[in-house]
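In this view, the complex is presented without one of its protein chains, the others remaining in place.
So, subunit A:
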Amino acid sequence: MNKVRVRQLWFAATLLMSLFLMLVPLPGPLTPFKPYWPALILLYWCLQSGDRVTLGLAFCVGVAADLFDGILLGEQALRLTAMVFIALRFRSRLRFFPMWQQSLAVLGLLVNDRILLLLVRVFGGDPLPPPEYWISPLVGAALWPFVFLILDDLRARLRIHEA
């Protein structure tokens, strides 16, 4: 019982942490290099325990992110739902990819996410973003192995502790 609760807490804590990381600013010139943290953390949980991540959860995380972000309610909800759907559908295959292939898959998902964002913003009447707009998915994909391994390691440690 306790074990289950700790695991749920850890799950919720990582998601909250990803929202925090989204809000924490990077120093000026590094700003375009900021990865899209909620997507990375949700992807990790998609691959590691796919029964816990559902489309509804992705939608809720997205709405929460939109609330903090304050730009357009539903924008991130749309993006995260679409991404989690793709990830869940290919989950069984993605899980057994070697790390570099997984990173490439993550890159694809993140680029797809950016394209969705671009569509939403252009429909909303915004001008086209500058080229730096496309850096963030690359950074996200480069960080993916580390995110994955660190979260996996932390999860393993937590399991040992609570046992």
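Simple rule for what comes next: contacts are C-beta pairs under 8 Å (C-beta built on N, C-alpha and C of every residue); 3 or more make two chains touch, one makes a residue touch a chain; residues count from 1.
Criterion: contacts and distances are computed from a predicted model.
S.K.: Given the options "Cell shape-determining protein MreC", "(2Fe-2S)-binding protein", "Electron transfer flavoprotein subunit beta" or "3-isopropylmalate dehydratase small subunit", which would UniProt use as the protein name of the unshown chain?
M.R.: "Cell shape-determining protein MreC"
S.K.: Residues on subunit A that touch the omitted chain in the whole complex?
M.R.: Missing-chain contacts on subunit A: residues 19-20, 22-28, 31-32, 34, 49-51, 55-56, 58-59, 62-63, 66-75, 77-78, 81-82, 85, 88-89, 91-93, 120, 124, 126-130, 133, 136.
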